[in-house]
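Of the protein chains in this complex, one is absent; all others appear in place.
Here is chain A:
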Amino acid sequence: MSGDSASAIQRSQVDLVDFIDWSGVECLNQSTSHSLPNALKQGYREDDGLNLESDADEQLLIYIPFTQVIKLHSLLVKGPEEEGPKTVKLYSNKENMGFGNVNDFPPSDTAVLSPDDIKGKPIVLKYVKFQNVRSLTIFIEDNHSGSDITKVQKIALFGTTVETTDMKGLKKIEDH
């Protein structure tokens, strides 16, 4: 299983960090000093000292829109053994979710991270559920230790893009 997922990453799946639409990225209940880019952005996420931390309680709600439609294959979450996330629910194409309505509809997939997974092992998701993803909502429900603060060192998404038109690449045809 783990061998499969590792090879799957190597084969065709790319790191989707390049396709994240940073202008629309949001995170509810994050602490201001330890915010989402620490876990998501290239460079910051490699640094284990920079974490995303929760604020009022241990739950986190992360909303990630993409610049293109993608297929999501696997997820990688890295965090400390104690305060790292345990239950992670993923919702595809649901905008403006709040903590109130996370339980209103079933998640596209749920991942319960073992202490082994939290070291940075990619977790394969239900690929069929993530064929046409424009935005992803990650709901971190609790952490391993049960403390009030959840810490996340790295979140990485792997998948492929669907061939869609990049609107920025379109050029106006010159009139003759």
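Assume contacts are C-beta pairs under 8 Å (C-beta built on N, C-alpha and C of every residue); 3 or more make two chains touch, one makes a residue touch a chain; residues count from 1.
To be clear about the criterion, contacts and distances are computed from a predicted model.
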### Choices "Iron-sulfur cluster co-chaperone protein HscB, mitochondrial", "Cell cycle control protein", "Nitrogen permease regulator 2" or "26S proteasome non-ATPase regulatory subunit 4 homolog" - which one is the UniProt name of the chain not shown
"26S proteasome non-ATPase regulatory subunit 4 homolog"
### Summary
Of A:D18, A:E46, A:E81 or A:E95, the residue that touches the missing chain is A:E95
### Task
Can you list, in ascending order, the chain A residues touching the missing chain?
28-29, 32, 55-57, 59, 95-96, 98-100
